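Have a look at the structure below, then the notes.
With one protein chain held back, the other chains of the complex are shown just where they sit.
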Amino acid sequence: MSSSASEMRFGMVIDVDKCTGCGACSVACMSENNVGVLPDETDKIRSITWLRVYQIDNGQPYPNTQIAFFPRPCQHCAGSQGHHTPCVSVCPATATDRDPKTGIVSQIPTRCIGCRYCVAACPYHARYFNWYDVPWPEGMDKPLSPFVAPRMRGVVEKCTFCFHRYQRAQNKAFTSGEAMGEMDYQTACTEACPSGAITFGDLNNPEHKVHELKKSPYAFRLLERLHTDTAVYYVSAREWVRRQADNYLSGEKLAKVQAGGGH
Amino acid sequence: MDDSKFWPKGTTRCKPVHFGLWMLFCLALAGWALVSAFLCLYKGLNQTNMNDYFAFGVWIVVDLAIIALGAGAFFTGFMNYVLRREELKNIINAAVIIGFICYSGAIMMLGIDIGQPIRGWFGFWHANVHSMLTEVMFCITTYLIVLIVEFVPLILENRQINKVPDLHFFAHNLHTIMIVFAATGTFLSFFHQGSLGGMYGVLYARPFAARGGVLIWPWTFFLFILSAIAAGPSFTTSIVMITEIVTGKKLTTHKVKMLMAKVSGSLLLFYLVLKIADTLYWAFVQTPAMGLSPSVYYQAPYGTWLLIAELGIGGVLPCILLLSPQVRESYWILLLAMLLNCFGVTMNRFVMTIQSLAVPVLPFEKFYAYLPTWQEWGISAGVIAYGFIIFSLAYRYLPVFPQETKLNPTTD
Partner (left out) sequence: MLPFVFEWQWDIGHGVFMGLFYLALTIVSLGVVAALAMTFYDLYSGKEVHEEGHGHEDPWADYSYAHDKADRGEYA
């Protein structure tokens, strides 16, 4: 189910070798999308981080230890080999959908019934359930962004590739009469990354940087063997990093792109 | 207080004070559930130990297990009304009541399990017809309606209620056309037992749960139907046997139980052959193709003991027992075999729910374990208490077992 050339498919190319693990992308995301601070943020398997930064290492003892970071937004899967997006096809209430025009997987929190089936379906843990009412302390409601509705308890939320920014860019293009440019629509995490590790754009558009970057021989995606056909590419010249993007049997050779949607 | 005029004609029941004490115990359990339910609804699901890794917890396990065990209702109804096995009339009422308890209990539990219970109807209104869960919601609700229609005539046959002519005739007429409801129920139940299995099989990005299949149905769809109809009759019969032990009465002839056991055992054999084939293919072909070895799936505390418990102790063993005529003749070993069968299907639902979610898919993720909180146990216990209450009341006041008067002659 890969998108045809005429359609847009927004996506990212994240250079793992440039990522310092500073977490600025995560913070920018939370601020941009009104993700609140929960009563107990030490409980990491319940806290909400639309863009989580995973730290990995090569498993070698000092002094050969190396570490790397995988910033992980929602992967905006298209699904391939007859499969739909893992989460979209399972939602009973049509509260999440994949827009074939943009390739963005949306989430409608006001329609979500909180069954969490999508959370179970996503292998990337990109979906978060609101286990708590977010306690917006006095004054904390002031910096809320007016473009993104805060979510209520009992619903699922996730990265939307800052879809409100896409809408804003469309509005701008409509009023100015000019086509939407690459820089008109950029996600908050992309803008916040101090080392320029994240590049965002239309993967299908040859004029966008991501179109070229994803063709790098070092580019890979997470869990390609599952045929989820994600829109987020990673790049690393280090083989041990690439190997940790997917599951391999011991002794199995690292294969380049086993699956996917022909990007 | 004498309630004997409400007892079915020609039967005796325990003293009201004993019954009252038993009800008090059940109500205490139900009270625990009510406190838990209040906390979960008022404070939110943070009262549970579920999290973004264990999106499903003990409630979904209990849900799936009781729905599988409740399959005795539709399958016994199917055999009785559609296949015309007349002798099953002697157990069909019990099967319907148990089915009703299981399904209504499951729906009540789901009402607390979803994060926004008030929006539960969105699943119907904005139905995504491609989701297995949508199919489950539609079929379970519709089938519960069928079960209510099947249960109503039995309630109306209470000795006093039945004296009202309108209700008497209504109950009688519902009975007359019961085949219509039984057949509709069979269709609905068949599909949602399957969809519950399909729910896991379609999770193609979760290697532990994912399965290939035919058309839109993964193999788990068929395996869940088979395991449910194999365990359902066992559950119905074992509840009847436990009622016999508790009340000290014979409620159905042993022949009826033996027939249920034979049906259960044969279906269990059929299921096990397919399930073992599926497991072998999954372990040795499908899993390595995803770059995983089965050892990744079985990590403490969810070790290979689960596989042995599910397929060995809860599968092969009861299958052998149920298929041996000598065992079926014996009361106690038959009961044990049937309970083991129920244990097996419960373990299957546990494994498919909990272990599926425990297994990390990203190589740099961790293997998590999960233990429910007292609130989660409370609600699970509440469903059992609810079952006790409904079944006890039904047994006391309704003519559930047509053979009871004959098998327990009284001087009344």
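Things to note:
Letters are used for the chains, namely A and B, taken in the order the chains are written, and counting of residues starts over at 1 for each.
Criterion: contacts are C-beta pairs under 8 Å (C-beta built on N, C-alpha and C of every residue); 3 or more make two chains touch, one makes a residue touch a chain.
These numbers were taken from a predicted model, which means no experiment stands behind them.
In the entire assembly, the chain absent from the figure touches the shown chains B. When the omitted chain is restored, the residue from B:49, B:324, B:355 or B:403 that touches it is B:403.
Only one of the listed residues, B:135, B:244 or B:278, touches the absent chain: B:135. Interface note for the absent chain: among B:253, B:324, B:355 or B:408, the touching residue is B:253. On the side of subunit B, the interface with the absent chain consists of residues 9, 85-87, 89-90, 124-130, 134-135, 138, 142, 145-146, 149, 157, 159, 162-163, 165-166, 168-178, 180-181, 184, 187-188, 253, 255-256, 258-259, 399, 402-403, 406, using the contact rule stated above.
One rule holds in what follows: only the chains that are shown with their structure count from here on.
Computed centre separation for the pair subunit A/subunit B is 40 angstrom, with centres defined by C-alpha atoms.
Chain contact summary for the complex, subunit B toward subunit A: residues 44-46, 50-53, 55-56, 113-116, 119-120, 122-123, 125-128, 130-134, 137, 199, 202-207, 288-293, 296, 356-357, 361-365, 368.
Chain contact summary for the complex, subunit A toward subunit B: residues 43, 45-46, 54, 56, 70, 83-84, 86, 89-95, 111-117, 119-125, 127-133, 152-156, 222-223, 225-228, 244-250, 252.
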